[in-house]
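A single protein chain has been omitted; all remaining protein chains appear in their positions.
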Amino acid sequence: MRFRLETRYADYDTKGHVNNAVYLTYFEIARAEAWLGAVGGSPDAPFIIAEATVRFVRPAMIGVPLDIEVATTEVRPKAWVWHYRVVDARDDTLVAEGQTVQVMYDYTAGRSVEIPADVRAGLSNV
Amino acid sequence: MRFRLETRYADYDTKGHVNNAVYLTYFEIARAEAWLGAVGGSPDAPFIIAEATVRFVRPAMIGVPLDIEVATTEVRPKAWVWHYRVVDARDDTLVAEGQTVQVMYDYTAGRSVEIPADVRAGLSNV
Amino acid sequence: MRFRLETRYADYDTKGHVNNAVYLTYFEIARAEAWLGAVGGSPDAPFIIAEATVRFVRPAMIGVPLDIEVATTEVRPKAWVWHYRVVDARDDTLVAEGQTVQVMYDYTAGRSVEIPADVRAGLSNV
Partner (left out) sequence: MRFRLETRYADYDTKGHVNNAVYLTYFEIARAEAWLGAVGGSPDAPFIIAEATVRFVRPAMIGVPLDIEVATTEVRPKAWVWHYRVVDARDDTLVAEGQTVQVMYDYTAGRSVEIPADVRAGLSNV
C-alpha cells in the first residue's frame, strides 16, 4: 500500500527538515491506513507495538511531498512485521525506512492473543 | 504558581522558535502542575477546556530558558479561568500570555457539574 | 476554503478525543493550505501569528472524519484575521472554531511590513 503523507508545519524542526521522532508518527499513520484499509475494524486497533526501528537516509526538507509505503513482511502466531518506506513523491528517492513489530492484544484480558483468521487474511493484502 | 518549562527540541519549528501550537501544550503542563499541586487528585483531571486564547508577544528562540506562571483569575459555579504567562526565565521578559476556561465535568454522566468545595478551595491557591 | 483534515492517532488523548492543543495545529494546516492555495509562494510563509483563540464546542472522538473551513474575515495594513471552523464531516456539526491574527513579517529585517498587493489579492480568495 502506498499513499501521500499530509505533512504538517509542526513536523519540521529548526534544521528545516522533518524531526526524527515524527517518522514513527508517519509509520503510525501508515498502520492506521493499512489496518482500516486491508483489515478493517475499529481505528482504536487491538494491537500493541513491541519494537520500532527507523533508518534515516536523507532529510525531508519542508515543501517536499512525501509518500509512504507499508508492506507486511512477516506474520507469526501472535505478531507481525510491517516495513515502511518514506520517499520523495516526485522521484521515489528514499528518505527513511524502518519497521515495527505488532503484537495482537486483548486489552480487556490484558494479554497477547493469537492473530484471528480474518486479520491474518487482511494482513496479506497490505 | 511559577515553574520552569522543560522545553523539547521538537517544540521548535523551522523559524528556530517555539511553534505557536506548543503554547497550548505549555498551558496544559501548567494546568497539570496547578491541578496536582493546588487541588490534588488524578492526573487525568475531571474538567474540559471550553476556550483558549494565546497572545504571542515575542518568539522564544531555542536555548532560552522559559518559565510559566499560572493564576486563577475567575471562579464561576461550574467553570473557572486560568491565566498564563510564559516568560524568559533570565529577565522575566514576556514571551506569550493567554487564558483557558475550564468546565468541571463528570465523564461518567457526560455533563458539566458544579465545582466541588475542595476544588474551589484548591483553585484559590493557584 | 474547506478540506478534510488527516487526523493522526497521536492527536487523540486519554479521553479518546482530539487534544486541545492540536486544534492550533489544525488551524496551522488550514493556514498552509490557504497560503499555498490562494496566495502562493514558499511553504515557509513570511508571517507571524500574533494571537490565537479556540472555542471548543464538542469533543472530536477517534474515528470521526473532520473537515476544516478557513476564511479571511479582516484585512488590515500589516495584518489579517483568519477564522476557522472544524466540523464533523458527516453532518457539519461544529466541533471547534477560532481565529488567528497574522502579521506580515520580514524575517531578514526582523520587523513587520505592509501586506503586499498580491498577498492582499490572494487573501480575498480564502
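Just so it is clear, A, B and C label the chains in written order, and each chain counts residues from 1 on its own.
Here is the rule we go by: a residue touches a chain if its C-beta (ideal position, glycine included) is under 8 Å from a C-beta of that chain, and two chains touch if they have at least 3 such contacts.
All of these numbers come straight from a predicted model, not from anything done at the bench.
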Chain C, residues in touch with the chain not shown (by the definition above): 9-10, 12-14, 16, 19, 21-22, 62
Touch list for chain A against the chain that is not drawn: 14-15, 19-25, 27-28, 44, 48-56, 59, 107
Contact footprint on chain B, counting only the chain that is left out: 6, 8-10, 16, 25, 28-29, 32, 42-44, 62-63
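Operating definition for what follows: only the chains that are shown with their structure count from here on.
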Distance-to-centre winner among chains (Cα means, whole assembly as reference): C
Same or different residue numbers at the chain A/chain B copy interface, by half rule: same
Chain whose average C-alpha position is farthest from chain A's own: B
Distance from the mean Cα position of chain C to that of chain A, given in whole angstrom: 27
Separation of chain A from chain B, taking each centre as the mean of its C-alpha atoms, in whole Å: 33
Residues of chain B engaged with two or more neighbouring chains: 14, 19, 21-22
